[in-house]
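With one protein chain removed, the remaining protein chains of the complex are shown where they sit.
Letters are used for the chains, namely A, B and C, taken in the order the chains are written, and counting of residues starts over at 1 for each.
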Amino acid sequence: MIVIGVIYLLIMIMDFYPIIKHKKVKHLIINLMFIIPGLIFLFLAAKGIIVKSWITIIWEFLKSLGISY
Amino acid sequence: MKKIFILVFLLLCSLFLVGCWDAREINTLFIVTGIAIDKSEQEGFFDVSVIGIKTSPSRGGSQSSDDKDKKIVLKTTTRSIRDAFFHLNLNYDRTLYLQHNQIVIFGEDVAKDDLHRHLEFFVRSENSRMETLMLIVEGRADEVFKMDVKQEQNSTIYLFTHIQTISRRVKHYKISVLNFIANLLTEGFHSVIPIFAVNKNDDDDMPINMTGFAVFRNNKMIAKITDLEALGFVLLKGDVKNTNRTIISYDGMVSFDFDDIKTKKEIIYKDNYPIKIKITIEITASVEELLGFEKYSIQDLNRELHNIVQQEIINVATQTFKYFQELKVDVFGIGLSIYQHHPKKWNNLRNDWDNIFASLEVEINPKVVIKDYGQIVSIYNPGGVK
Amino acid sequence: MTIAETKISGRQFMYSIICFIQASAILNAFISNITYQESWLVVIFAFIIFIPSVFMYGALINRFKDKNLIQIIIQIFGPVLGRIISVIYLIFFLSITMFNITDLTDITKTSMLPTTPYIILVMMCILITAWAVRSGLRVLTIYSKMYVFLASFIIILSIIFLFNVIEIGNLFPIFSLPLKKYVQGIHILNAIPFGELVVFLLIAPNVQMNKKQTYKYFFLGASIGAFSFFLTVLRDISVLGETFGMFVFPSLVAFRLIRITEAITRIEILFIVILIILLIFKISILYYVTVITVSQIFNLKKYKNIVLSVGFFLMTAAIVLSANSIQHTLAAQNGAPFIWVTLQIIFPFILLLISLIFNIKSPKEESK
Partner (left out) sequence: MFSFIRRKLKYLRNRPKGPKDEFTYSFLSNNLRDNIHNIQSIFGNSADIVIRNFTFGKDSSYEGALVFVDGLVDNIFISRSILSPLSDWKDTLESKDNLIEFIEKQILQNPEVKRLSTYDDAISDCLNGNTILFVNDCDTCLSISTKGFEKRAVTEPQSEAVVRGPREGYTENIRTNTSLIRRKIKSPSLRIENYVIGEKSKTNVALIYLEDVVNPDVLKKLRSRLKRIKVDAIFESGVLEEYIEDSSFSPFATIAYSEKPDVTAANILEGRIAIVVDGTPFVITVPMLFIESFQSAEDYYGRNLYTYLIRIVRYVAYLIAVFGPAFYISLVNYHQGLIPTTLLVTIINAREGTSFPIIIEIIIMLFAFEIMREAGIRLPRPMGQAISIVGALIMGEAAVNAGLVGAPVVIVVAITAVASFLIPNQSETIPVLRIFVLILATFAGLFGLVIGLLAILIHLASLTSFGVPYFSGFTRYNQDSIIRTQLKSMTKRPEGIAKNNIVRRGSNMKNYSIKENEAEDRVGVQI
C-alpha cells in the first residue's frame, strides 16, 4: 500500500518541477493542501481503518432531525 | 511533450513493481464441469463430489482416445459448499476453476429437506456462475459421475447436452439456479425440477434416463410426478414447442405431435374471491401414426380424431391439476398472475393461497387444430379391403 | 477569465451528456431494492420531473454566457460568501468523483480482478484520467460520440441476445408499492444519474452554441441518456424478474445469462469492459470539473499543475472513505438524495431567481 503511494508521489515530482522552476507559490500551497490529507488517508488505509464516509455522517445527522425515508 | 511521456513511463513502471494478483497459469487449473451434493451419514454433513476434465499433454489437437481415465472425481464431506471447495483446493494440486461448471446435481434425500442452503454459494460468490442447470437424481447423486459415457468427455457434459436438446422442445426441463431462486422469492409460486435415474445395468449405451419431475414446495421436495403427469404438467404450463401423445381408442391407435401449445388461464371471481379457473389450451397437432379407424370415411375421420384428442387432453390436464391441488402446490403461476395483474386482490389472498388453490374448480377447454396428416391421404389397412 | 480557452462544439457537448448518463446506467442498484419490479416506471417519472430543471440549467447557462457555476456564485454572492459556497460545491464534486471511483473499482473487482488490491485499480484509473484532464477539454470530449455509439450498441446487442430469457410478465405489477417508495425512488434518481448534470454547468462556457442551441442540446442529451438508462433498467428487470432487487450490479448478472451457441456463453466481460470505458470517461469529466472548481476558487491561471495532487487526495480518500458495497449503496439510497439534490437542483434554481430579480447578468452580456 505504502509502495503504491510512494510511486504516485514519484509521478507527482513531474508536476512539482514546473512549479518550483517558476516559483509559483500559490500552486505549491494548493498542492500541499491536497497532498497532506492524502498522506493522512494513505496511512489510515495502510492500517486498514475505514473512516465513516462523509455522506453517511450527514445522513445520520439528517436522520436524527427526522428527514429521511 | 516530454512531461507526458514521463507520466506514461512511470505509469508503466508502477505496474511493474505491482506484480500480478489474478493471473492463474492455465495449466494449473482443474476445469470443474459438474458438482454433486448428497447427504452423508453424519448428521448435518454433506458429501460434495466434483468432476472435471483430465488434460493430457498432446501434440497438436489429437485427443488420447481411451476414455477410461478421461474424468477425475474428487470427493469431500463438509458442512457447507464453500468449505468443500476450500477443502478440495487444499488437497488437490490444481486449483478448482468453477467458471466452466455446467450442472449441479442433488441427491433425492438432499432435495427432500432443504435445497436453498446449497444454492446460496452459487449466487453470491463471484467466481461461480448462477446460470448453471439443476437436476435431481433418484438415490445418490455421485452415481452420475460413475457412468462411463462414450460420446462426451464426461458424464456431466453428457447430461448438459442432453438437457439442452430436450429443453429446446420443452422449455420447462431446463431450470437454472437463478430461476429456482427467483421462484423461491415469488410468493405462491413453486418450482418443478426434472428428475433423472441412473440406469443400473450398464450393457446398453443409455446410462441415464429421465423419470419425470420433482415437485417442490419452496425449497423442499414433496413429490415426484411420473412421465404421464409430466405431459399434463407441460400442457397446463404452456409455451411448449413440441411434445407427443399416443392415444389408443376403441377403433385404433393414433399418435399426435403437439407442435405449439399455448395456454391462457382465466380466473373467475365471486365477490373478488377466486372460485373457478378456466384454462384454454390452444394446440396445433399433427398426426404422425394412424392405425385402424377403417370404418371411418375421410370426412368424419377428422371429426373423430378431434374428439379423441380433446377428450384425452381434458382427462390428462384435469387429472394432473387435481393431483397438484391435493399437494396444495401451485406450480402453474396462477397466484403469480393474480399478483402481477391485480396486486390489491392478491394482498388479501396471500396468506392462505395454497388452500384457495386447492379448492379451485378447474375447467379445461382445449382448442386443437389438426394441421397435417403426414404424406398419406387415405386410410389403408393391411387386408387390402377398399 | 475562463481557464481553458479550448472551445468544443455543441454536438460534442450533447454527446458527452448522453455518455455521462449512460455510464451511470450500470449503477441501477440504488433503486433496485426500493422499487423492485417497478423501477422502470420510477425512471420515467424521475425524468419527467427532471425536465424543468434541464431548462433551468439552460437558462442559467444562457444568462451567464461565458461564466461557469463558480464564477456565477462569486459574482452574485460576492468574493467571501461566494468562495465559501464554492468550497461546499468543491466538497460535493470531490464526493461524487469518489463515489464513481468506488463504483468503478467495485465493478472491476466483482467481474474481472477479484484479488487485486483496491489501490491498484484506483491508481490506474486516476493516472489515466489525470493524463486526459491534463491534455485539456477537447481531448476529454473528443471521443464522446464514439462512446455513445459503443454504449447504445451494447444495450441493443444485449437485448437481442437476451431475447429468449426476457419475460414480459416480470415487469408487472404496477403501482403495487406504497407512495413513499416511489417518492424515494424518484428522489434518488434525480440525485444520482440526472442531478449530476449540474457538472455540465462548469463545462458550458467552453462550448460554442447560441441561446437556442443550449436548450436543444442539453434537453436532447438528457433525454437520449435517460432513454438508454430506461432501456437498461427495463432489460434488467425483464430478465431477472424477482431477483432484480437482490444483486449489487443487476446488469452484470443479466449479461451473464447470455447463452447463444455452446461457445458464446460467459461473455459478460466483453460488455463490462465497454461500460468500464464509459465510467472512466465519466470520472475524467468529474475530475476535470473538480480541478476547475479548485482553480476557480483560488483563481489560478493554469490548472494543469494541480491535477495530480487533487488526484492523490481522491485516490487515498476513495479507499478510506468507502466501506463495503452494501454500506455504499445504503449511503447512496438515503444520504445522497437529500444532500445532493439541494446542491444540484434547488441551489442553481435560487441562483437563477436571484439573477432574474436583481437583473444581474454577466458583464459581457451588457456590453454586447
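Here is the rule we use: contacts are C-beta pairs under 8 Å (C-beta built on N, C-alpha and C of every residue); 3 or more make two chains touch, one makes a residue touch a chain.
It should be emphasised that the depicted structure is a prediction, and the values quoted were computed from it without experimental measurement.
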Visible chains in contact with the missing one: B, C
Sole contact to the chain not displayed, among C:Leu69, C:Met124, C:Ala151 or C:Val239: C:Met124
Residue, one of C:Ile280, C:Leu300, C:Ala331 or C:Ile345, that touches the chain absent here: C:Ile280
Residue of C:Lys145, C:Lys181 or C:Lys216 in touch with the missing chain, whole complex considered: C:Lys145
Touching residues (missing chain, whole complex) on subunit B: 1-2, 4-5, 8, 11-12, 15-16, 18-20, 22-27, 29, 31, 33, 53, 55-61, 63, 97, 99-100, 102, 129, 153, 157
In subunit C, positions touching the absent partner: 108, 112-113, 116, 120-121, 124-125, 128, 131-132, 135-136, 138-139, 142-143, 145-146, 262-267, 269-270, 273, 276-277, 280
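Basically, only the chains that are shown with their structure count from here on.
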Inter-centroid spacing, subunit C versus subunit A (mean Cα positions, whole Å): 22
Gap in Å, rounded to a whole number, between the CA centres of subunit B and subunit A: 54
Where subunit C touches two or more other chains, by residue: 117, 120, 123, 127
Residues of subunit A whose C-beta touches two or more other chains: 4, 7-8, 11, 14
Contacting residues of subunit C [partner subunit B, same complex]: 109-117, 120, 123-124, 127-128, 130-131, 134-135, 169, 172-173, 175-176, 240-243, 246, 253, 256-257, 259, 262, 266
Complex contacts: residues of subunit B adjacent to subunit C: 4, 7-8, 11, 14-15, 18, 21-22, 99, 123, 126-127, 129-131, 164, 178, 181-182, 185-186, 336-337, 339-344, 346
Subunit A residues touching subunit C - in the complex, by the definition given at the top: 1, 4-5, 7-9, 11-12, 14-16, 18-19, 24, 26-27, 30-32, 34-35, 37-39, 41-42, 44-45, 49-56, 58-59, 62-63, 67-69
